[in-house]
Each structure stands twice: as C-alpha cells, then as structure tokens.
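Heads up, one of the protein chains got dropped from this complex, but the rest are sitting where they should.
Letters are used for the chains, namely A and B, taken in the order the chains are written, and counting of residues starts over at 1 for each.
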Amino acid sequence: MKHTLSKLAATTALITGLCSPAWAQVEVEWWDFLAGGDGVRMKALISQFNEEHPDIQIEGTTLEWGLPFYTKVRTSVAVGAGPDIMTYHLSRLPLALEEDVLSPISDADLETAGLSKDDFFEASITAASTDDGQLMAIPFDIHAVVVHYNRTALEGTEWLDDDGNLTNINSIEDMTNLLTWAKEQGFSDPLSFQSEGGGGTWRMFYTLLSQQGGEILTDGEVLAGDNMDKAVTAIQTLADWRAAGLIPEQAAYEASVALFSGRKSVLHINGVWEVPTFKDQTEDGSLGFEWFANEVPQMMDQPATWADSHAFAIPNDPEMTQEKRDAVLAVIGWMQEHSLAWAGAGHIPAYKPTVESAEYAELQPNATYVSLADNAAFDPRSKIAGVASPIYDAVDNLIAPAVHGFLSAEDAAAQMKDQLQGLLD
Amino acid sequence: MTAKQGRNIAFSALVLIAAAIWIFPLYWALTTSLRSENRIVSDAGVWIDELNFSAYIEVLSTSKLPIWYLNSVGTSLIITVIVLITGMMCAYALSQLRFPGRRLLYLVVVASFMVPVPALYVAQFVLMSDLGLVNSWWGIILPQLIVPVVVIVYKQFFDAIPKEMREAVLLDGGGEFTLLFKLYLPLNWGITAALAIITFISAWNNFFWPFLVVTSESMMTIPVGITQVNDSFGVFYARMMALALLAAAPVIIGYLIFQKRVTEAVMISAGVKG
Partner (left out) sequence: MSIATRRRREVRDAILLVAPFLIIFGVFFLYPTYKVIALSFTDAPLIGEGNWIGLDNYIKLFSDRLFYTSVWNNFYFVLLTVIPTTIIALLIALAVGKLKGRMQALVLTLFFLPYVLPVSVVTMIWAWMLDFQFGILQPLIEAVTGKPVPVFKNPYWVMPMIAVVTIWWTNGFNVLLFIAGLRNIPDDLYEAAALDGATAWQRFWRVTWPLLWPITALVLTLQLILQLKLFDQVYLLSNGGPFNSSYVVLMQMYREAFQLNNGGYASAIAMVLFGIIVIVSVLQFQLLRIGGRRK
C-alpha cells in the first residue's frame, strides 16, 4: 500500500509539475512502441535520464506497436508535428527512405552524442545506412525470437540435457513429437506464438523459411525458383501443427504470452523482449514453474532465426533547432552507455562496449543464446519488407488464413508472390 | 392478489431481468476490475467477491488518464459553448429577421445533414495541417464545431415564441441582441440545457477525429488515449477494465444526475417532442 501511495503521490507531482512553468530546460518529445517488459525497462531508463539531467526533460509517448505507430509517424512528420526522437525498426529503413521521414545522422552528430561508427557492429551500421552509406539512424540493439520453455514440465524427458537446455530437437518430426507428447500431458496448445497473423506469424514463417535457406527476395524477384516450395513447406508445417492442435488457434499477441505463463503451452516462440516479463514473474513467484529461453533449435537444413534491430531516429523536421538536436543526441549517447539495462530486456545491444563488458557476459539467459547473432535472418532489405510493410499485409491476409485452413499453402504462397511482385514492378 | 396483479408483477420481473442482462457487460467489467490479475485468468465466478483496487491505483499512477480527462473536458466544453452561442445567434436571425440569402442559408444548413462528416476528414486534416493546428486543442475543436441540428432546433423553438412579446421589447427600444439574450434565451433555458448536453456528449465520445489529429499522448482525449495504452498493459485485464470504467465514469455519473435532461435532449435532437 505504501508503494502504491507513493506512486499516487508521484502522479500528483507529475500533474502539478506539468502546470507549473518550466525553467530553461529543453524538452525532448520521445515516441516509442515498446510495450510489456521492455516497455517497463525503457520507461525506467527514461526516468533515470530525466533525474540525471535537469536541463533536458524527455516527454515519452508509447504508441501501439506496428502499423498504428508507423502511420502516426508518417502523417505527423509530414505535417511537422512529429516527435524529436523515436525508436525505429531497421527492417523498415527502406520504407522510411521511401517515405522520407528520417533526418540523416552526420559524423558531427555522432560526435555530439559521444559516439562513433566504430562503437557499433558493422552489420548494424550497414542496416542503418542508405545504400550509399549515409547513416539514417543510430542502432540500439539486435533482437531475435527465442524458444521460451517450461523447464519444470520438460524435466526428466529426452528433450532436456543435463544443464537444463533444450536438446534432441533436430527435425520438424522431433518437434512434432515433443508437442504431441505435451498435448498428451494436458498442455492444450503445446507451442504458442501469435498465430493470428502480424509480427508473430511472420517471425515463425520467416524462421522456418530461412532454416531451409529460403529467401523472399532474390534479384528483385519474389519467391524465385525453389524459394516458392520452401515457402509452401514453411506454411504447410504450421498448418499441420494447427490441424493437430499443436499450436493455438488465432492467438493474439497477449494471449500467446498468457497461454505460456498460464501453463497451457510448454514452448513459446517469441522475441527476446519477453525475457523480462518471465524474469519478473519468476522473481515475484507468480509464474509457478521454472522458465528458461534458448535459441530456436535447428529443425531443417541450417540454423536460422528471424531477427531485427531497434534504432533511434530523428524525424525529418527542417525547423528543429540545433539546441534541441544536441539534446536529442545527448539522449541517444546516454542510452547507448546505459544499454546494459536494455540488455536486461533480453536484447543484444548494438553498442560494442556494452557487449564486450564483463557484466554482459554474465547476463542470463542472454549468454546462452549469444550464438543466434551468427544465425540471424534479417528481413529482406526492400520497401515491401519490414515491420508494418506490405509483407505484413500478406501475412495477415494469406499466411495466417492458410495456417488456419481457410486456404491451401500453395495458393497462399502463390498469391503472396503475385501481390508483392506487383508492388515491386 | 388478483390474477392480473400477479401477471403484472411477473411481467415487471421479466423486464427487469432483461434489463439486468442488457447491463451485464458493464457489471462484468466492474467485477473484473476489482479482482487480482491472477484470479481473472484462473477461475471466473460471476459475483463481485473481491474488492481489490490495485488495478485502479495502477492505472491512475501509470497512465496519463488525468491529462486525458483534462483534454476531454476542455475541448468538449469549448465545443459546446461555441456551438451553442453561434448556433443560437444564427437560428435567431433565421427565425426572426428578414435578410437576403435567408432561405438559401437555411437550406444549406438542412442539406448539410446529408454529408457524412468523416468523408471530410481528409480535407479537414489537410486544413488543420495548413493552419499548424495538428496535435493541438484547436485542432481537435474546430472541425467539431459543425452541429447544424442546434441551429434547426433553436429555430423551431424561436419560431414558436409569440410575436407580441417581441414587439413589446422593440417598442421599449431594445435591439436584436437584447431580444435574443433577454427574452428568447431565458424562455428557452430548457432547450439550451438539452442541446448543451447532447453536444457535450457527442464531443466527449468522438473517437475518429481526435484519433486522426492528435499525435502525442499528452494531447489525447479519453476515448483515444485508452485505446493507445491497452497494448502496454499486455494481458492485464483488470487494469484494462479499470481503465475503461474510469474513462466512462464521468459520462455515467453525468447521465445518472441529469437523466431527465439527457432523455429530453436525445428526443429533441431527433426532432421528437417527448
């Protein structure tokens, strides 16, 4: 109760604070799409920054992830009412360039932020730059999907090794066997993920496609050659699991998480960003079983896992003052230096000094899935791809229906090819 | 007790049960909001058996709900005041004065009923952008000032006021403004209150326009704000229901207090006299 009262007091202080005049202070309007566990961590970082910087005040807004966020960004930047800084998915960079919403980041900007390109992994810098090498955003992390699993339930089975990590899952059949066993044990939806469409379904599909070495886009052609068959296989695998009741029907994002924490699923394939959610629940004892996370096992020809990056971007606004821009860059620099806290949200920081630190090496479960950085499968670099891109429409309107049996896998893949190719030509 | 009385009681009971079922969603939201998150997803008893206010405290302390209240109250009040004053003045002129273009104006106002307002949102958004009003109170307010029904209803009521009273004031040397504010308005306080309520409710509940024109969390009105945070609560159903009920509380309480007026207002706005 004391805790809640102090929270109330803080709210009141915040409201009265808003009404009193602000002294010589730069206010930075910040937008992000971070919900759940990593949202909590980002909000903590923001308030820590505000406490340490009496001269800069971050005013944070969290908008709905995905299409709603990027719609707001696009329209508000177009009318000059955008934020001063925002989080942005690097998978969407080609679309951002097309929409012309980002302000280029110069070397001088990086210097103001106390950073240089060498502080980051090269792949991240490339992903954040235009084709001719102009930096458009400052990378913050790499995040992928992992398998969250119920260790308690798998205890003593062939699928858990002596260290308590997943093992013996080397093919789709192995996975199906595990899930069928779990179903018999009373797990109603053995493998949960956001199966309704959207990001969750895309990440599953793309992971399975990439594990076959398949690619969406080769030389400007969508699903060329045998990539088509690989896409069909990926969709068909999910559809078979659905038909057998091994994955949930039309699970929304929140529901897919709840299925796992509510012990209706034994495995949960979702982003590293849910690590803090389960960590927090483990710590306060509300989870009721032992949770852990591993890299998605190799079930097909090669190891591969869907991955993306969060970055900080400055929206295109010709009227932004230098003072404000400097404040924004100070925020970005500070965030990079404190990215260990962000790694606590499961992510792999893009900032090398953090990743190379001793504290990071000890961070669990991050340490067990470091290998996934080598097997990361990023979205194709194209204006049809990325968060809330035309590919996401195809996922909602074709892949998800096919997974649920409203459409055959072949038809879904063929129509996907047609639609996306139409947008490229 | 006669058979007829018995039938009446049975009938009343039946209707009451139907009404209770009708209101059940609100009751269920209340029940959910008063439970701890873990109980909600485990067992689902129908009765309120727990008075756990943590969801309310959590919502009030983590969301910007207080600021959204302020935005909603502020914009809705301004809209109501401007709509009533301008509408009343225009209706008075249409009803009592002869001037060129009078019939045309009235016709345009009546015809404007047929235009679906959301069809204009693209152009109105561009206009607000040109005026630099995107993401501001005025951006929310201005396009909502078009409420032709206010003009039409006022005109009908002004038409019904006997001419003799008007002549008396004019003979005393009063002008049109004196007439409007000293005679016509006081005679129509009832209708003014009704129109104010109906305008206020529709401004308060408008979702689509504020949703388009507002970009930052601190400018959002209640209906828009609560949809933006539901994702950041994740699977916390108690908090979502607490949020929904807190958002609805002002209109629910307002309705329960001014029930008669609200009912009257709805009927008048549809051109039906109760």
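Definition applied: a residue touches a chain if its C-beta (ideal position, glycine included) is under 8 Å from a C-beta of that chain, and two chains touch if they have at least 3 such contacts.
Because the structure is a prediction, the values reported are computed rather than measured.
A.B. asks: Could you tell me which of B:A3, B:L51 or B:M114 touches the chain that is not displayed?
C.D. replies: Considering all chains, including the one not shown, the answer is B:M114.
A.B. asks: For the full complex, which residue in B:V73, B:I146 or B:V169 touches the chain that was left out?
C.D. replies: Among B:V73, B:I146 or B:V169, only B:I146 touches the chain that is not shown.
A.B. asks: Considering the whole complex, which of A:A251, A:I332 or A:I391 touches the chain not shown?
C.D. replies: A:A251
A.B. asks: With the missing chain put back, one of B:I67, B:C90 or B:V153 would touch it. Which one?
C.D. replies: B:C90
A.B. asks: By the contact definition given up top, give the residues of chain B that touch the hidden chain.
C.D. replies: 11-12, 15-16, 18-20, 22-23, 25-26, 28-29, 32, 40-41, 44, 46, 82, 85-87, 89-90, 92-94, 97-100, 102, 105, 108-109, 112, 114-127, 129, 142-143, 145-146, 151, 175-177, 180, 201, 204-205, 207-208, 212, 222-224, 226-227, 230, 237, 240-241, 243-245, 247-248, 251-252, 254-256, 259, 262-263, 266-267, 270-274
A.B. asks: Touching residues of chain A against the unshown chain: what are they?
C.D. replies: Looking at chain A, the ones touching the missing chain are residues 67, 71, 74-75, 78-79, 99, 196-197, 249-252, 255, 258-259, 396-398, 400-401, 406.
By definition in this document, only the chains that are shown with their structure count from here on.
A.B. asks: From the C-alpha centre of chain A to that of chain B, how far is it in Å?
C.D. replies: Chain centres of chain A and chain B, defined by C-alpha means, are spaced 40 Å apart.
A.B. asks: Show which residues of chain A lie in contact with chain B when the two form their complex.
C.D. replies: 4, 7-8, 10-11, 15, 18, 29, 31, 35-36, 39, 59-65, 72, 75-76, 78-83, 254-255, 257-258, 262, 277, 286
A.B. asks: Give every residue of chain B touching chain A within the complex, in rising order.
C.D. replies: Listed in rising order, the residues of chain B that touch chain A are 38, 41, 54, 57-58, 60-62, 66-67, 125, 128-129, 132, 134-135, 212, 215-218, 227-229, 231-235.
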